[in-house]
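For this view, one protein chain was removed and the others were kept in their places.
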Amino acid sequence: MNATVAALTSRSLLGRNRTLVLLLLPLALLALCVLARVLAGLDADIERELDGSLAPDLLGSFGIATLMPLLGLIAGTGSIGPEIDEGSIVYLLAKPLNRHTIVVTKLLVAIGVVTAFGVLPIAVAGIVLTGEVGTVTLAFAAGAFGAGVAYSALFLLLAVITRNAVVIGLIYALIWESLVGAVVPGAQTLSVQQWSLAVVQRSLGDEAERVGLEAAVGFGTGLVLLAVVSVIATVYAGKRLQTLRLNDET
Amino acid sequence: MSTVELHKVSRWYGNVVAVNDVTMHLGPGVTGLLGPNGAGKSTLINMMAGFLAPSAGTVTLDGRPLYRDPEIYREVGLVPEREEMYDAVSGWRFVLANAKLHKLPDPEDAARRAIATVEMAQAQARDIRTYSKGMKQRIKMATAIVHDPQVLLLDEPFNGMDPRQRLHLMELLHRLGDEGRTILFSSHILEEVEQIAGRIEVMVSGRHAASGDFREIRRLMTQRPHQFTIRSSDDRALASAIIAEPSTSGVELVVDASGGSVVQIQATDYSAFIHALPQLTSRHGIRLLEVRPADESLESVFSYLVAR
Partner (left out) sequence: MSEDLPTARTGAIHDIGYRHYDGPRLGTSYIRRSLFVDTLRGSYGLGRSARSKVMPFLLLAVMVLPAAIMGIVTGYFGAPSLPIRYTEYVVILQVAVTIYLGAQCPAVMSRDLRFRIAPLYFSRPLSRQQYVQAKYAGMAVALFTLMALPITILLAGALLAELSIGDQLPDYLRAMAGAAIYAVVLAGVGLVVAAMTPRRGLGVAAVVGVLLVLSGMQLAVRGMATEFGSDTFSGYTGLLSPYTLVDGVVTGVLGAKSSVGQGPPDAVGTIVFVACTVLLVLGCYAALVARYRKALS
């Protein structure tokens, strides 16, 4: 972890346009939750639903399935992609700095961003929906954090490997995890989304059945895979950075 | 004392050979890497900077291979060609960050000195995105010298600099070279190179075309006959006057079917000729309508050299 690299990364990651897009996502989630709460105040049925599957639906399919991959994509690729594209990464590489240190530092910044713009809002959303800092809130926050770490690591690696990192990441997160996963159940074992839902399921304990949440993999598998994939992605990204080719302006 | 050695270095990308069997020895002082665009200069500098591995041969700094060794950057400074930096920070912050990344004991002091050396103290508080091209080049220079490197590699450093900045950079490089550092800069402009480089290395189409003292190579170049095609208000008068000049070796008056004519001149001393021509035409009251040097690309010049 290198403070200077972290400072430079945060500065370029939180530029005006990117921050706007990053803000859009949690704001949408919170708007939905506030709307749900308001409707619940007006209708007893909805109030009951809030206790039931509505919260996991919102926090799960919107929060973990949509928000976290997008945030991980923007933060993960944004923490190193533009520098590689523009060639300004040479200022980090032409230094007596361990390449792994660079990658880990950038990853930590990305995780920080993802936590601030994703995990915390999801926790807040949980509080808004359930009215308390209870199992649901904590469970989804935990799952979101796991997803955030894994997505950030994966997409950072993608950004080191290819210039089309964002589109490929989108195809993975949206088409593979959702579309293909819905049709080909086997695909779900290779899905960060499912691994983090497994974490949520276990954290919910008995609540999980009541709210109808079921992940495609078990807790142990999910947690281990989240950790392993994150670590391997980070290590490999460091290796690839050692041999990164600095291109001309094409 | 730091020497960069290239021994039989080649680099290819699939079927394209960017650098072809280059052997070079870079010692203390300023060396100019000269060659037309696409000659492989940037590839060579990338290899010397440790960012590219040679497909064949070795690139070493004091005997140690350069590739994949971040520690070399304690002694090597690089001024990259590309313009983009961290636009969102100020010049001062950026140079300071570079100093910190070099793990210098007193980064603020080093940054201050570097910025003073490139005369950017006035603008250092502004964001880099507001800088002109020349200012960005100077900040790049500051980041490259902030850690007082023994080896300095500059990729087209004079790009975008106005004459005054160019002069200043030349003085700086001269001074650094006199201090015993090994400095290599690339350019495709002969005149830039001639003013500071003692030694030059010439690259053409990936091959090492010439090396050695600049004046010697220049002399070889000027011995080559140069062709000019000129249209004027009085071609015949021009032709007879120009052949009297010692810098020309041949003249031909070419008349086409409609009666228009051009004068084709063969000059053995290029610079003397282009100085003599305007003086001559003004003395004889001849108006020049078109002066076209034939075949003057640097590439052809050096190809000629290579063919010898």
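Going by the order they are written in, the chains are A and B; count residues from 1 in each one.
Here is the rule we use: a contact is a pair of C-beta atoms (placed from the backbone, for glycine too) under 8 Å apart; a residue touches a chain by one contact, two chains touch by 3 or more.
All figures in this text were calculated on a predicted structure; none of them were measured in a lab.
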item	value
Which residue of A:A7, A:L138 or A:I171 touches the chain not shown here	A:I171
Residue among A:L54, A:L157 or A:L241 touching the omitted chain	A:L54
Selected residue (touches chain absent from view) among A:L32, A:L138, A:I161 or A:A187	A:L32
Chain A, residues in touch with the chain not shown (by the definition above)	17-18, 21, 24-25, 28, 31-32, 35-36, 39, 42-43, 45-46, 49, 54, 57-58, 61-62, 66, 70, 73-74, 77-78, 81-82, 85, 164-167, 170-171, 174-175, 178-179
Positions on chain B contacted by the hidden chain, ascending	278, 281-282, 285, 287-291
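Operating definition for what follows: only the chains that are shown with their structure count from here on.
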item	value
Rounded Å distance, chain A centre to chain B centre (Cα mean)	48
Sites on chain B touched by chain A in the complex	42, 46, 49, 51-53, 68, 70-74, 76-78, 80-82, 84-86, 88-89, 97-98, 100-103, 143
Touch list for chain A against partner chain B, complex	2-5, 7-8, 11-12, 15, 86-88, 90-99, 242-246, 248-249
